[in-house]
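Before any comments, here is the structure.
Omission of a single protein chain aside, the complex is shown with its protein chains in their original locations.
Every chain is named by a letter (A, B and C) in the order it is written, and numbering of its residues begins at 1.
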Amino acid sequence: MEFTEFLWMTFGVFVTLCILSFLYKDNPFYKLAEHVVVGVSAGYFVIILWHNGLVPKLFSRLADGDWYYGFLNSSHVEYLIPAILGCIMWTRFSKDYAWLSRWPMAMYIGISAGLAIPLEMSNRVNKQLHAMMAEIDWANFVGHDGFNLLDVTSGLSQTIVMIGALAAIVYFFFSKEHKGAFGAIATLGIWVLMIGFGASFGFTVMARISLFTNRLQDTFRWGNVAFNTGNANYHAGFIVVFWGLILFVAGYAVYEIVTNLKRRSSTT
Amino acid sequence: MQTFEKLMKLDRRWVYLLLIIVCVWSYIADFTVPILVEPEVRSIHSFIDSLPEGDIVMIAIDYDPNNLAELHPMTYAMVEHCWRNKVKTIFTSLSQNGPGMCDQALRDLTDSMALDREYNGVEYKGREIVNGIDYCFLGYKPYFAIVILGMGQDFRLPFPTDYYGTPLDSIPMMKGVINYGQCACVIDISGGNITDAWISYGQGRFGFPLALGLTGVMTAQYYPYLGSGQVFGIMGGLLGAAQYEELADNPGRAKDGMRVQLFAHMVIILFIVMGNVGYFASRRRLKQEGRA
Amino acid sequence: MKHKLMIGVLFVLFGMSSLWAQTEPVEADSAVVDSTELYPAPVSHLRATDKPNDHGHAIVVEWETSADDGGGKNNVVLYQVFRSMSFDGPFDSVGTAPAGEGRFEDIGSKDRSSSSFIPDDTDLFYQIDAVTADPAIRTPSDILDPVQSSGQWFNTGRVPVLVAVLIFGLLTGIFVTSAKRGRELYVRPIGGIEAVDDAIGRATEMGRPILYVLGLGTAADVATIASFTILSRVAKRVAEYQTELIVPTYDPIVMSVAQEVVKSSYFDAGRPEDYKEECVFFVTQSQFAYVAAVNGIMLREFPATNVYMGKFYAESLLLAETGSLAGSIQISGTDEIAQIPFFIVACDYTLIGEELYAASAYLGREPKLLGSLKAQDWAKAAVVVLAIVGLVAANFGWLEFPTLFRVID
Partner (left out) sequence: MRRQIPFALVFIFGIFMVFQYFVPHETSEWAYEFLLDWIIVIGIFALALGIWSLFKVSVEKIKLGKEGAKYSYLTLVGLYLMVAFGFTQQTGGSLGFGYFVWIVLCSACIVALMRLRAVSDSGAKRMWGMVSLVTLVAAVLVAIFDDAWAFFLYTPEGLQNSMFRTFFDYVMMPILATMFSLLAFYIASAAYRAFRARNVLASLLLIAALLVMSRFNPFIPGAEYVAKASNWLMNVPNLAAQRAIVIGIGLGIVATALKVILGIERGYMGKG
């Protein structure tokens, strides 16, 4: 590993620590990392959208023609329309013509709302409704191998899914008071929802913990590089940088704690 | 009573601190935790364990590098288990980046097999694993459904040569091995839709015993096949891999990962319990005060 | 994109040829075998039709499997489909189907320059080979009569969707007009929505701002559009109470629309002079960089109330936990099912799924908006009834009923 690459890697570890320090409280290191990443990521997406969006969708389509006295001789002349609409968005820079920018915005919203209506009706309503009209496994109603309440695929479980889903739909009724039998079903519905949410929360914990384990892995790999004298490109600078970073972070932590203690003793 | 209220209103930074300490400690420390084994994993292990020497198991490595963390440990544990029991293996890869995964696993595993080890109290002498005698890697071909069907006729149809270019007929272990009929079972380790093809085109048509190794999120949707008997075992995610490592007495990456998971989960559960103890205790006190 | 497609097609073709190119004929040990005995029976009852409900450029070929597929000599491994523009050929291989299947969809490109282009309204000829393990041993079928592909003007597979949309539109129309005429409509209280007013009042008392997060959706997500309508109500109250509003956004279009929304709300509240364009601003289009910035705002500006409405992904809990650390009252609503549990756990009030879409009607209290809520309820009632009827029908063997609701894409 080259020394410069190790320096960059160290920077990566440093910003990792910067972000983790946010767990303690907001601090200058977090602010540093936060402001850097906002700028860098915004720039990154400018580039990605330019190269992967604007160039293939617009420029390359118009690029096959030439301008003759204001007439574009291209096979995709119609792509001038979105370009013009995009430019109309820029009227927002001016105070007097900003109202014009409502037109492309209205088209944007009209297209997406119109797109959503049949699509969502099909995917979320029709298909789910059809999925609910399934045959129940009567032969294995209480479990596949004898009585087993926890069998996921038994007919009983299928029935519970069905009843639970219907009760939960009832909970979402807006224009009917949750009273009497209707209220009882709605209560069952919210119970099902809550059990489902609890299970889903508990299930996600594992994935979240492994996110942190992955960060640990990267950090330990960096430590290994710094100490691995067997590495062919081993550089004495590695160890200096390693301890430099450790000292820097430890020093700041001590400083924080001391000032914190002072502040506390002065207030009491 | 004051302590109970403290339990309830602990600064969340104590939660963070304890969690960091536990995660880092359990990540660095070298010990194993007991793993709870579920029957659907145990059935795979006992199936392979019961095979006599010289039987053949087919293992399909159908995953890409992005599922490596969850699925690689399964491959390692299972293949080593086979080889220690002198069961031969045939590998295929029906996903595009699968051969790289398989190649890497083969290299690591032949190294580790060269060492003497003790698993479940049984000494295994280290031995050299020879390509063509202990295993055969067929490689990758596109159109997985057709390849699976083709292998049902004859392995030589989609794979005239193995991954390394040796004709199948000149590979010693493939002598007399025509199709799935000569394999004890097929194990598909997959992170995608290839599993469906193995179930419907493979198991459905040729009726061999099939077991699955799946990513954590996929697992739930394949339980119905376990119920209907189309597959005889399922390993789900890191959890399933750790269970196999536990059964095979071969702790690896999955058990390392589960160690962190187990203790992190326990810390969280501990805090939840603490909070509730504090909550009930302080509520009782409030009630008592109200009465007094 | 064109190139990618081409490369993809070439890759597929190459992959296919390599699959068979390497398959050298297996040498039979017994030297002389009457080769005719090895050949499988050809497929029968071959027919080809234009693929229905599509844009054209596609043909469905169907056949009855060979007698030696799953029976007889049982040596058929797959069927290879060939297409030509004329009866005399040349025939090009267009794909394969595994043994046991009697159907192949020859879906071509609509792009004239693509190698897989199938012209519309032109005669096409098909032929199917039954192929054995040895690709040299195969039996071709007769050449099929010409068939033409064409595009359709209506997708019959989507009739259930059309019916559902029309009925729902009709319901909405009926209830909106009846509400306009002044029919009183009851709506049950939703905690999270009633909290909005209190939360704005609280912010005013404390002299601290309100943070409104529109989520990671673009203006193309209906959840974000619903969030705009909620924002317009919130901004109007904010203007009336003269509280500060902070709206960090993730998408520039969302930012532009939100600016318009807030500006008009201040105008409607009669305080256009209080509107500052900087209160709605763009941060970045990266999920976690956006979160980092919003978290920073929460711990530096200490908003009294955080409102999260729209599309949220993994960042939901990052935002909500930091908000609770800053001591803000938090109201959230999202249609992203996986994130609802985290909002429920970390926020004071959560609008679950559909409630997000009902919120603007609740806040506006306009009769016509409440009327559309009534239409939604009727649609839900219909879903419940149809699901029960369908379940009963499916379990008593009346299978035609569930298929009425099937959408074929």
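Convention: a residue touches a chain if its C-beta (ideal position, glycine included) is under 8 Å from a C-beta of that chain, and two chains touch if they have at least 3 such contacts.
As the structure is a prediction and not an experimental result, all values here were calculated from the model.
Looking at the complete complex, one finds that the omitted chain is in touch with A, B, C. Only one of the listed residues, A:11, A:227 or A:243, touches the absent chain: A:11.
Within the complete assembly, residues 10, 12, 15-16, 19-20, 23, 33-36, 38, 220, 223, 239, 242, 258, 261-262, 264-269, 271-272, 274-276, 279-280 of chain B touch the chain that is not shown. Counting the whole complex, the residues of chain C in touch with the unshown chain are 53-56, 110, 151-155, 158, 161-162, 165, 168-169, 172, 176, 218, 220, 222-223, 225-226, 228-233, 236, 251-253, 255-257, 260-265, 267-268, 278, 281-289, 291-292, 296, 300, 314, 317-318, 320-322, 324, 335, 337, 340-342, 344-346, 352-354, 356-358, 360, 364, 368-369, 372-373, 375-376, 379-380, 383.
Contacts to the hidden chain, counted on chain A, fall at residues 8-9, 11-13, 15-16, 18-20, 22-23, 31-47, 49-55, 57-60, 63, 78-79, 81-83, 85-87, 89-90, 92-93, 99, 102-121, 123-125, 128-129, 131-132, 149-152, 157, 160-169, 171-172, 189-205, 208-209, 211-212, 214-215, 218.
Here is the rule we use: only the chains that are shown with their structure count from here on.
Ranked by distance of CA centroids from chain C, the top chain is B. Rounded to whole angstrom units, the spacing between the C-alpha centres of chain A and chain B is 28. Mean C-alpha position of chain B lies 32 Å from that of chain C. Centre-to-centre separation of chain A and chain C, using mean CA positions: 18 Å. For chain B in complex with chain C, the residues that touch the partner chain are 12, 141-143, 145-147, 149-150, 153-154, 156-158, 160-161, 201, 205. The residues of chain B lying in touch with chain A in their complex are 13, 16, 23-24, 27, 69, 216, 220, 223-224, 227, 238, 257, 260-261, 264-265, 268. In the complex of the two chains, the chain C residues touching chain A come out as 1, 158, 160-162, 164-165, 168, 185-188, 190, 219-222, 225, 253, 256-257, 259-260, 283-286, 288-290, 292-293, 295-296, 299-300, 338, 340-342, 344-345, 352-355, 358, 370, 373-374, 376-377, 380-381, 383-384, 386-388, 390-391, 393-395, 401-402, 405-407.
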